[in-house]
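Excluded from the complex is one protein chain; the other protein chains are retained at their positions.
On to chain A.
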Amino acid sequence: MKRIDLHLLGPLVALVGLFILGALLNPAFLAPANLSNVLARSAFIGLIAVGMTFVITQGGLDLSVGSMAAFLAGITIMAMNALAPFTGENWGTILIGMGVAMAGGVLAGFVNGALITRARIEAFIVTLGTMGIFRSLVTWLADGGTLSLDSGLRTLYRPVYFSGIGWITWPIIVFAIVAILGEWTMRHTRFGRHVEAIGSNDRVARYSAVDVERVRLMTYVLLGALVGLATILYVPRLGSASGSTGVLWELEAIAAVIIGGTALKGGRGRVWGTVVGVLILSLIDNILNLADLVSPYLNGAIQGVIIVLAVVLQREKRSAE
């Protein structure tokens, strides 16, 4: 019944190709330590990109996620530092910090979504605004410098990023679980079907008694929650946040979604494609760093070419139909 779609497999083929290329160029590429590092660093963008897949599929966009992550990291660190004298440097404090990150993410996503669906302002405009607001707030909270987690807490929190099951660290595990749940939600639940229907034609969805506004709002809340989750995994890595945390994450996340075959105009979402897209972007970065062929400074240029190429392939698919 289903034809094999080369355009659909394109990103996967590219990923395998990059993997082989990496292994050929430098044996160190295949070392567990390197792969672990690549995957763990992909996890931040990856978690956000899974949420972004839902937002883009319903026909929306969120430019604020990078700034939001920086802001959430900032208030998480401040909350933990402020609480530590009372609650002690223990896991309880860290769990409260995690709660702040999650609650903050959900709230920020809700604000974005409510402005877009209730006040009916363009998603691009709303999130361009909140992008500036979050970025400015974290810079202000850090007074232009860096917010650092107190050293006792930092030591305690560090393993959340750096340890796990063997070389498969916690960020990789969390990313994998979220990706699987995300794919399942998009494919097999009413919510996922409604998200695709709204992106395909919101008028048809409305006439089919789908609560279009609520579904749209929920995608922004889901994305906010995933930004919160990414923040929880990011804070133990450096133990700090500043005005330059998470810069351009929003564009990397959007790029990963597009490379993965989700249509930018909405209507067709592929969470697994997004995961492939994230891995492609990280592998390019890693390979350029390991091999001497091309300067790592050209990373952005190569990623740019890949994004444009992915969209060209998407368009050829449409015109072929």
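Throughout what follows, a residue touches a chain if its C-beta (ideal position, glycine included) is under 8 Å from a C-beta of that chain, and two chains touch if they have at least 3 such contacts; residues count from 1.
Throughout what follows, contacts and distances are computed from a predicted model.
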item	value
Per UniProt record, name of the chain withheld from view ["RNA polymerase subunit sigma", "Ion-translocating oxidoreductase complex subunit D", "OB-fold protein" or "Monosaccharide ABC transporter ATP-binding protein, CUT2 family"]	"Monosaccharide ABC transporter ATP-binding protein, CUT2 family"
Contacting the left-out chain in the complete assembly, out of A:V50, A:L115, A:A205 or A:I307	A:A205
Candidate in contact with the missing chain, chosen from A:R154, A:H194, A:R216 or A:R270	A:H194
Touching residues (missing chain, whole complex) on chain A	1-2, 188-190, 193-194, 196-197, 200-201, 203-211, 267-268
